[in-house]
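One protein chain omitted, others in place.
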Amino acid sequence: MADIFFNNLFLVIAALIMAIYLFLGIISMFQLIEYKRANRYTDFSTLLSSPLAPGVTVIAPAYNESKTIVNNIKALFTLQYNNYEIIVVNDGSTDDTLDKIIKEFDLIETEYIAYAALPTQPVNGIYKSRNQAYSFLTVVDKQNGGKADALNAGINVSHFPYFVAIDVDCIVVPDALQKLVKPFLSHTDNKTIATGGVIRIANSCKIDNGQVLQVNVPDEYIVRFQVVEYLRAFLMGRMAWSKLNGLLIISGALGMFDKDIVVQCGGYNVNTVGEDMELVVRMRRFLYDQKIKHRVEYIPDPLCWTEVPTTQDALQRQRNRWTRGNIDTLKIHRKLLFNPKYGRLGMLGYPFWFFFEWLAPLFEAGGYVFMLFLLMTSIINWPIFLFLLLFVYLFSVSFSFYAVLFDEFTFHRYHRFAHLRKLFIIPFIEPIVYHPLNVYWAIRGNISFLKGNRKWDKLERKGFSNASPQ
Amino acid sequence: MKILICESNPLLVQLMGKELMSEQNEVRLAWVSEEMASQLTSFAPDILITEVLLPHMNGFEFIHNARLQFPKMTIVVISSLSSNRLIELIFRLGADEFISKPLDPTQLNNHIQKAIRGKRNSFISNAIDYVTKI
Partner (left out) sequence: MLRKYKAVAVFLAAMILLIAFSFIVKSWLMQENWFLKSSSAFNWLHDLGRYLMATIEENQKQSTLLIWLFPVLFTALILTVVNIVTIALFILLRRWGSINLWRRKNKMRQKAQESIVEYLYGDSESALQQIKQLNKQMLVEEIISLRKQITGPKTEHLQLLFYQLGLDVFVTHKIKSARWFNKLLYIDAAQWMQVYAAFEQIQPYQYAENPHLRNVAQMACVNLDTGQAFAFLNIMDQSLPIWHQILLHKTMVRGSLPLPDFYSFLHSENASVIIFALNMIRLFSQKGPQNEIIRLVTHHDPMVRRNALRVVRDLDIYEAIPVVKQNFLGETLRVQVGMIQALSLDKPQETFEFYRNIWQDTPRRLQAEILKHVSPGLQAMLLKDMEPEQIEQK
């Protein structure tokens, strides 16, 4: 009797999950079409010459990056925007990161008032360049406190109403600021509080001087899985949630925020590894409490290219951290679940995240165990079992194919036949190899969360890379 | 005189090409970013006319590299930029003349003559400086 109940339960849930994914896919499609059409003749460079364009602060935290820091900062200089400042926050690096910046840009320590709106670890000094050419560069040297703390320190010294949080090792395309700031300027009745850009994978791409010159699909399977995964997450998942206004996360790799609201909410949370997600949820909760209409948007243009882990070990640590960050945020804001007071966030966004990002892997693992139990007690009906398995498998394959199709129609970044050949294999292998691994890592993440691990992993502290899809 | 014109709008490039075409000038055009870099090295022009807001390419880097590669070349930047900060940056990176878009193609020749004169003058004054130092 019990097995029939479980059978039915699994069936219903599986069908529901597929229907929801299908629905999200359809919304994404319409959203992408709309975006392409509306911006076909838009001249974003108008922002470069207009006195009405708002100022933007770029905040880039750096920790032990002495090898690449100078080039990374120089790449930021070429962002095409008129009225912006760059704040590099040296988060207590133990190597010569700060010395290198000081030497290269001819910095001197300046007087400042330690009168900060957000509490942070103590600041050792604030540096500005003697060279007028670098007048828009500020370097903050502070004691180590993690990425969230570094960003808060950057917010404290910033001057402009909007800020962009970026990973200093990401490659940001030159017109990213123009594209990110536009949603803030396009709505008046519905205040935009944060925008994010799509993250693409830079492994194997030809990169020169901080610009992606040629896009390639990597050869390593582990990276290729992630390429398809990111396509799916950003072009299908995030786009739909942007349209539904139910977004809970802006990737830490690139996101623009309304500084006022961030400061009013108390800035980044230093006690979680998922600070990017936590901030967005807290901002939205704050605005819902005040009954202010607002939106969080995603720009489907590929604005940021990042290197992703190439070894299983590194990837596992990354996923482990994301899982912990997710649970942490969900736990902190558990009041939101199905709370009609929080509108779309409480009724759609949060529950989706709760069930699909946190519970789904656990549920899936439960399914595997149940399956194993059935196999052992040999009451399984093989033909039916195989049929259902095939069905689920093919559904996920087709979903990945749709993601590739969306990229093909919109931004067309993988434009060679060789790219296609490489990409087309992935959806077929992914559900068998990569997906179970992901489930396994998510469970490991849950376990380490229960064990009380709330910190960044020492080993991967270096990269900061936090471009989580979904 | 060898002139290279780089600009992402193919129609505008051709227009400027026609404008500058004459017996003593050899003009080449490039409107695809890969071509710009390769043309620059292979053609080694005396005058480079370029936009800095280029798709898939960093125009600031481009003029900077051009200046490093060819110290004597005259670099004229045409751009729809109007931010003083960025225009300053362009000059610091080695441009000799800045023309803001929209531009009058019939005036292009004058601008270039001015840039060349300016360049020569600064060259002469540098030489005088050098001599007086000795």
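Going by the order they are written in, the chains are A and B; count residues from 1 in each one.
We take it that a contact is a pair of C-beta atoms (placed from the backbone, for glycine too) under 8 Å apart; a residue touches a chain by one contact, two chains touch by 3 or more.
What you see is a predicted model; the values in this text were computed from it and never measured.
Novice: Please identify which residue in A:D219, A:D260, A:D289 or A:D313 touches the non-displayed chain.
Specialist: Per the contact definition at the top, the residue touching the missing chain is A:D260.
Novice: Among A:I13, A:I27, A:A314 or A:L374, which residue is in contact with the omitted chain in the full complex?
Specialist: Among A:I13, A:I27, A:A314 or A:L374, only A:I27 touches the chain that is not shown.
Novice: Touching the hidden chain in the complete assembly: which of A:M347, A:A360 or A:V397 does that?
Specialist: Spelled out, the listed residue whose C-beta touches the missing chain is A:V397.
Novice: Which subunit B residues would touch the chain omitted from the figure, given the whole complex?
Specialist: Missing-chain contacts on subunit B: residues 9-12, 14-15, 18-19, 80, 101-107.
Novice: Can you list, in ascending order, the subunit A residues touching the missing chain?
Specialist: Residues of subunit A in contact with the hidden chain: 1, 4, 7-8, 11-12, 15, 19, 22-23, 26-27, 30, 37-38, 40-41, 43, 46-47, 49-54, 112-117, 122-123, 156, 159, 161, 182, 185-189, 243, 260, 263-264, 381, 383-384, 387-388, 390-391, 394-395, 397-398, 401-402, 404-405, 408, 417, 420, 424.
Going forward, only the chains that are shown with their structure count from here on.
Novice: Touching subunit B in the complex: which residues of subunit A?
Specialist: Contacts found on subunit A: 45, 48-49, 77-78, 80, 82-83, 133, 136, 174, 209-211, 213.
Novice: Going by the contact rule set out above, which residues of subunit B touch subunit A in the complex?
Specialist: 53, 56-58, 60-61, 80-83, 85-86, 88-89, 92
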